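Some notes on the structure that comes next.
One protein chain is absent from this view; the other protein chains keep their places.
So that you can tell them apart, the chains are marked A and B in the order they are listed, and the count of residues begins at 1 in each.
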Amino acid sequence: MLELRDITAGYERRRPVVEGASLILRPGESLGLLGPSGCGKSTLARVAALLHRPDRGTVTVDGRTATGFRHRAPRSLRTAVGVVFQQPRLAADPRMRLRDLVAEPLRATGRRAEAAAAVAGLAERVGLGADLLDRRPHEVSDGQLQRACLARALVLRPRWLVCDEMTAMLDASTTAALVGVVEEYRADTGAGLLAVGHDPVLLRRWCDRTAHWKEITGPP
Amino acid sequence: MADPLTAPAWRPARGRRGRRPGRRASGLRLWVCAAVLAAAVLAVLLVPPLVRLDQQAVDLSARLLPPSPAHPFGTDDLGRDLLLRCVHGLRVSLLTGVVAALAATVVGTAVGAAAAALGGWTDRLAMRVVDGFASVPPLLLGVFAVALFRPGVWPVVVSVALTHWLSTARIVRAEVLSLKSRPFVDAAVSGGASRWRVTVRHLVPGVLPQAGLAAVLMVPHAVWHESALSFLGLGLPAHQASLGGLVQAGRGSLLAGAWWPTLFPGLFLIVPTLAVAGLAAAWRERLDPRRRSELIP
Partner (left out) sequence: MTDAAPALDVRGLSVRFRMPGGRYVAAVSDASFRLAPGSCLALVGESGCGKSVLASALLGLLPGNADTAGSAVLPDGLDLLGAGEAVLARTVRGRRIGLVPQSPAAHLTPVRTIRSHLEEAVRELAHPSASAAARGRRAAREAVRAAAERAAERAAFPASHLDRYPHELSGGLAQRAATALALIGDAPLLLADEPTTGLDRELVHRTVDELRAHTRDAGRALLMITHDLAAAHRIADTVAVMYAGRIVETSPADAFFGRPGPRHPYARGLLDALPERAFVPIPGAPPELGALPPGCAFAARCPDADARCRTELPAPASGVACHHA
């Protein structure tokens, strides 16, 4: 289970962006969270990925309640949730070749030896050619870079995936391709998915169920 | 409808053409500065070992000779050849300047990056220390640092480093703070990277170009700081000719109508430092994102 209970979060004191948001994801379930731009859904996505400490509320991943966020969260809990962001340009370290970008989580967790094989397999899976892996982010298109970012999110085989407007910058074909990759991964591993977005047509097609922002926030 | 099989008639894009001369001028400046600096470095590296003349050789029969073919820069009040003294002085000044700038950059980058990466109390404490140092006039702080030791090269290096790491620490901290809020850092954290790894792999490499630029810009400052100390008689011992010491020594001869013992060391101080500053300006232009983004859509 991925459980967010009564989350209030923001970036300034007394000006919360998210107020009293709660949602529960069962193992293997996919939930599409719909909301207008600027409503705070990206902040909630960061909280769900243990990347932002909420002012109030708890996050529980597979029965373990997070006691800290970002670096204070235990590594095994942090890496249980993979995350893909809206803008691949900002989500990729501009100095790294795509190969290193995808392998970085393995190296960071001391699994350097698996990197070469894992990167090759994932590149194939997300549709990145071998020649693209040796380029840096400014040498590839948005779509190609987002493919690499998705591969990076999957390389540690997380049990949960948070996709924050993953396809907002992409054309129809790349959108369909990346959604296909996510669904293939979920079919293989039984991972759960929280997809945040503003396109009801896409999220209804993609996810088991969708919820509107208004339904999950406010007084419980 | 144009026929796709015929080769198109290419012409350079109009519109922004007006910007090109500026770019060419900046290229020229880059080359002139690089050439001047290369000449200075070569002279400093090659002249002392190759020319087996003693810059200390005192010849009281040749005191304060004006520039001539035998002594292109003339001689000083002890009859020493000024060209040789200037080259040796430049060597000492550049060496202290470069080493001090490097030391200041390493310290400043480490403090700035650590403060921004750790945040909280560490950050506040580090920045108060920086403010504390910055509140003391730099030359006073430098004089104080030199006064603690016996005259020599290392006290001067310490003095320069102590007064110059502050700006680098501030620049690096600001850059790291802005990088820290980018999603790619979020992605690294989510991928299990430790605080140390995020700092060393993702944050510091991102600020190195800025820190490097700050280091290059610091070299002229460091050279001038050393010269100021030597001019005050607090720098290097008299037998180690530094440019500041030479200007100071030549000052006495000005009243005797001898301009060359002041002018030539002064030029040796000004021209290479301007060249370094010019190089730094060209580097900064390269860092400008507007120029970097023009490669390809």
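Simple rule for what comes next: a contact is a pair of C-beta atoms (placed from the backbone, for glycine too) under 8 Å apart; a residue touches a chain by one contact, two chains touch by 3 or more.
This one's a predicted model, so the numbers in the text were calculated from it and none came from an experiment.
Enquirer: Wait, the hidden chain, what does it touch out of the ones we have here?
Expert: Taking every chain of the complex into account, the missing one touches A, B.
Enquirer: Which residue, A:17, A:169 or A:211, contacts the hidden chain when the whole complex is considered?
Expert: Reading the full complex, the residue touching the unseen chain is A:169.
Enquirer: Looking at the full complex, which residue from A:19, A:62 or A:142 touches the chain that isn't shown here?
Expert: Considering all chains, including the one not shown, the answer is A:142.
Enquirer: By the contact criterion defined above, which parts of chain A meet the unshown chain? Give residue numbers in ascending order.
Expert: 35-38, 86, 127, 129, 141-144, 168-177, 179-180, 198-202, 204-206
Enquirer: I need the residue numbers on chain B that touch the omitted chain, in ascending order.
Expert: 1-5, 8-20, 23, 294-297
To be clear about the criterion, only the chains that are shown with their structure count from here on.
Enquirer: Just the number, please: Cα centre separation of chain A and chain B in whole Å.
Expert: Taking the mean C-alpha position of each chain, the two centres sit 45 Å apart.
Enquirer: Across the complex, what residues on chain A touch chain B?
Expert: Where chain A meets chain B, its residues are 46, 49-51, 70-71, 75, 78-79, 81-83, 85, 87, 90-95, 104-105, 108-109, 138, 149, 152-153, 155-156.
Enquirer: Residues of chain B touching chain A in their complex?
Expert: Those residues of chain B that touch chain A are 182-184, 186-195, 197-198, 201-202, 205-206, 295.
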